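The complex appears here minus one protein chain, its other protein chains still in place.
So, subunit A:
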Amino acid sequence: MIKAVMVMNTQGKTRLAKFYEYLSVEKQQELIRGVFAVLCSRAENVSNFIDAESIFGPDSCLVYKHFATLYFVFVFDSSENELAVLDLIQVFVETLDRCFKNVCELDIVFNYSKVHTILDEMIFGGQVVETSSSEIMKAVEEISKLEAASNAITLIPKSASGWRSR
């Protein structure tokens, strides 16, 4: 089972945090800080796996991947395969990339709810439900379409509408 998904930038600012078991806000922050401290101390060209038992308790592994300015971090237990989770991160980022066209950190910040939607299509209640990037895209697009249909209000200033139509 996946325990948590975090996205943080290289300066330690959280960009996305989702915990699949309830934790208090303080505990979440503590864990995020702990993870970031470990990530910072990692050299380049080392493995993408970290022994996370000291942070998350027994039976927990952490896999991270560094993309440009962001760290993508998945925490999970022994029922998942480390290498596969590494590819799951890849699927996630590829999906983001297809969704936002050359995704960058800012896209994730401003489309917070959309990123959550994508993640929810992939991981549901801590279990990986979908691993096909195209299937996820299909679902997310359908959601966007129906949402737009049910909501004809313009939520953004006109100047930015060009962006929307891309």
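Convention: contacts are C-beta pairs under 8 Å (C-beta built on N, C-alpha and C of every residue); 3 or more make two chains touch, one makes a residue touch a chain; residues count from 1.
Keep in mind that, in the parts below, contacts and distances are computed from a predicted model.
Missing chain, UniProt protein name: "AP-4 complex subunit epsilon", from among "Vacuolar protein sorting-associated protein 51 homolog", "AP-4 complex subunit epsilon", "ATP synthase mitochondrial F1 complex assembly factor 2" or "EARP-interacting protein-like protein". The chain not displayed touches subunit A at residues 13-14, 16-18, 22, 25-26, 28-29, 43, 45-51, 53-54, 67-70, 79, 81-84, 86-88, 90-91, 93-94, 96-107, 109-114, 116-117, 120-121, 124-125, 127-135, 137-139, 141-148, 150-151, 153, 155-157, 159-166.
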